[in-house]
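A single protein chain has been omitted; all remaining protein chains appear in their positions.
Naming follows writing order (A, B and C), and every chain is counted from residue 1.
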Amino acid sequence: MSADNLKTDTPNDVEPGDSVRPGHPVQVSRYTLPARINHWITALSLVLLALSGMALFTPKLFFLTGLFGGGQWTRVLHPWIGVVLFFSFAGLFLRFWRANLPAREDGTWLARISDVLRGREERLPEIGKYNAGQKFVFWGMSGLIIVLIASGIAMWDQYFYAFTTIEQKRVAVLVHAVAAVCIICVWIIHVYAAIWVKGTIGAMTRGKVTGGWAWRHHRKWLRELVGKPRRPVPRPGTPAE
Amino acid sequence: MFPPIPNPSVASDAATPRFGEKDVMRRSASEVTPPAQRLTEVAKLIDVSKCIGCKACQAACLEWNNLTEEIGFNHGTYTNPMDLTPDTFTLMRFTEWVNPETENLEWLIRKDGCMHCEDPGCLKACPAPGAIVQYSNGIVDFQHDNCIGCGYCIKGCPFNIPRISKVDHTAYKCTLCSDRVAVGQGPACQKACPTQAIVFGTKDEMKDWAELRITDLKSRGFENAGLYDPPGVGGTHVMYVLHHADTPSIYAGLPDNPRISPLVDAWKGMTKYVGLAVMGFAAAAGFLHYVVAGPNKVSEEDEENAERLADGTPPPAPPAGLHEGRTP
Amino acid sequence: MNMELSRRTFLKTSGAGIAGTTLGAFGFSEAEAAVASAVKPFHLVNTTEARNTCTYCSVACGIIIYSKGDLRKGEKADIVHIEGDSDHPTNRGTLCPKGSALRDIVKSQTRLTQPMLRKAGSNAFEAVSWDVALDKIARAMKDDRDANFVATNSDGVTVNRWLTTGFLAASATTNETAFATYKVVRSTGILAFDNQARV
Partner (left out) sequence: MTNAWTDIKNTDLVIIMGGNAAEAHPCGFKWVTEAKANRGAKLIVVDPRYNRSASVADFYAPIRQGSDIAFLMGLINHCISHDKVQWEYVKPFTNATFVVREGYAYQDGLFTGYDEEKRDYNRDSWEYEIGPDGYAVVDETLQNPRCVWNLLKEHVAIYTPEMVERICGTPKEAFLKVAEMVGECSTPTKTMTSMYALGWTQHSKGSQNIRGMAMLQLILGNIGVRGGGMNALRGHSNIQGLTDLGLMSNLIPGYLNIPTQKEPDFTTYMSTRAFKPLRPNQTSYWQNYRKFFVSFMKSMYGPAATAENDWGYNYLPKLDVASYDVLRIFDMMKNGKVNLYFCQGFNPLQAFPDKGKLAAGLAKLKMLVIMDPLQTETARFWEDHGTFNKVSPADIQTEVIQLPTTCFAEDEGSLVNSGRWLQWHWPGGSPPGEAKTDIWIMAQIHLRLKELYQKEGGAFPDPIVNLNWTYKDPGEPTAEELAREMNGSVLADVYDPVDPTKKVLEAGKQLSGFGQLRDDGTTAGGCWIFSGCWTEAGNMMARRDNSDPGDAGMFLKWSFSWPANRRILYNRASCDVDGKPWDPSRKLIEWDGAKWTGYDVPDIAPTAKPRDVGPFIMNPEGTSRLWVRKMMRDGPFPVHYEPFESPVANVIAPKIRGNPVARVFPDDWKTFADIGDPAFPYAGTSYRLTEHFHYWTKNNHVNSVLQPEQFVEISEELAKDKGIELGGWVRVWSKRGELYAKAVVTKRIKPMTVDGKIVHIVGVPIHWGFVGAARKGFTANTLTPFVGDANIETPEFKAFMVNIEPSTGPVVA
């Protein structure tokens, strides 16, 4: 994030690289290429962590260790993928945290969650770049990843055995497991939302959405983009959809 | 004298183990059908009051299991190495304790090592199928080919016993010399123990033998002498005779009431089931939602509105009263 | 020599309140015996046994040496394990921390394997043949004995002693070694002859 993004006159909702290209249909740049790469590294890490973690979490899924070259490799790789995830997500965090700060309309959005679920967006307020659900995913991921990396290190015996007591390790494994369940649930919400809301996935693949998509789901953000002067695309980020 | 176990036979036909896969009662991360008939439970009894702390058990363990421990340092105590390690399955722990009642010094020496719990926390915690097995005679054994080195057993163990090797990254602990017991021998430590502070036999025999010892100790003024066979872990297959059985923790931190930590129980119990349920529910809910609510699609009208906005043509106003939350 | 023993003797004579033990069977009937893949194989199988005595203290615990290879058949024997002899009346199979680690001293990294000579003023040993070493010793003994042998004392009494050479005898060698040593040393007139009894 470049320094001028921090200018107070720049609306929080607009991230570097966001832009509108008029046409038919209107094309809206939502995520820059680096943001998308960052996202997919994170996504891949998270999926691998979920798979390897689940393998160690329940015997029924232990067969998943086969994906990683067996139990020993799973045990070796999981924490290292966690480290990758941590730093990768840290990148996302720095890109997206400002746009994910709470806004006034988030409350209304949440209050009308049944309308959200029914897809009656006309009954919702105009939303910035991220709606409250997306912000929940963002902050949920952020918090859980911190919990997971902290508890994960406490149970990473190969390097950190000596630094905690066994009782602390026990707390750590329990916390790690609960946090992992939570983060997987958050991830499910995230992925489902991307599938349910058609036209979303393109944001993270090609980096673009249609104007109609933006109009329908993030009208406030679209309005801000339209109102903002054109400028070359710097390095933007990608939110957790 | 507890009758010595006869010398082993070296004949090749004497080598068939008397128990094995079919006698596995519990297997980590696996469902097993317990054998229809349980083997007679075995046990090692460590009589702390007869122990002279000579470390013969430690030496015999290293030799029998071909373990090479590092030559360490002196830290001001006779306990060496300082802790159990992947190569030290058993360790004499020395405590100088002044009995507050008699003001006499007592040198409490306890042989530490795997207790072979009836309800083994390590096995419960272990995520690797078959890395830890419990035979129906009570022996809890690690199977290194299956071990993934995660160290969950360490967290599961109420006695802080298993250690992960830095060499092969698998967990090690006392096997109760399952290879010896399988051919009718006792563990190497028991064989060596000069004063028979360690004896080995069926669990019932060991309890009877312990009773004799406790009677003797009580006659010598140790009123609280007793057997340590903690019920919190379902009893153990390594038991202690303690002169002060009312306070096991004075013996270098032997747990007073060991049990599998509630945290571990929660982790391997509730969390596992609830967690799987929650995740499953989340996925199912999404699926259902999709079926019921259908995809959330962008309409042609939305695209037009966007184009208009981009072109500078005002789009139609939203229905009144619905966008009160919007930013001006 | 008879190595077959009455293994049940101790069971019969144990005076301790528990009549015998079911240990031999551990409660596993024949029907329960089966191939077990999980239990480590018993590594003394097909080894050769030799009855011996612990080399350390004078309790003289009975031990059994287990080797790969049979000396009695003229084979090389490599010791794989040493364990207490349950039939021995004194130790009944038990061993102390030294005895339990006997294999390690037999196979110590610091065992001597060839004759060595350190020359006067040198800072290292060098390997020599047995012949060289033994000839040097015999020559040194002869020269010193011839030069310093005391046949008679100042009173003219025959004393036939040799005081400029001394011999410290071992403490863990066999009686047979000791007797051979006694004969050889005493025959030379050495009086400075001693052993470990004092220390």
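In this text, contacts are C-beta pairs under 8 Å (C-beta built on N, C-alpha and C of every residue); 3 or more make two chains touch, one makes a residue touch a chain.
Source: prediction; values computed, not measured.
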For the full complex, contacts between the hidden chain and the displayed ones involve B, C
Of the residues listed, B:21, B:69, B:119 or B:211, which one is in contact with the missing chain?
B:69
Among B:35, B:81, B:253 or B:286, which one touches the chain that has been omitted from the display?
B:81
Hidden-chain contact residue, picked from the options B:14, B:32, B:98 or B:293
B:98
In the complete complex, the non-displayed chain touches which residues of chain B?
1, 49-56, 58-59, 62-63, 68-78, 80-81, 96, 98, 105-107, 109, 194-197, 212-213, 216, 219-220
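Everything that follows uses one rule, which is that only the chains that are shown with their structure count from here on.
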I'd like to verify one number: the distance from the centre of chain A to the centre of chain B, where each centre is the average of its C-alpha atoms, in whole angstrom.
38
Among the residues of chain A, which are close enough to touch at least two other chains?
none
Quick check: what residues of chain B touch more than one other chain, meaning two or more?
none
If we count contacts the way the header does, which residues on chain B are in touch with chain C in the complex?
1-8, 10-12, 14-24, 37, 39-40, 42, 54-56, 58-60, 62-64, 133, 137, 141, 143, 175, 178-186, 188, 191-196, 200-202, 205, 208-209, 212
Counting only contacts in the complex, chain C reaches chain B at residues 7, 10-11, 14-18, 20-28, 32-49, 64, 66, 81-87, 91-101, 103-104
Note: in the complex, chain A contacts chain B through residues 20, 22-26, 28, 55-59, 62, 65, 70-72, 74-76, 103-105, 107-109, 117-119, 121-126, 128, 155, 157-158, 161, 166-167, 169-171, 173-174, 177-178, 180-181, 184-185, 188-189, 192, 195-199, 210-216, 220, 222-223, 226
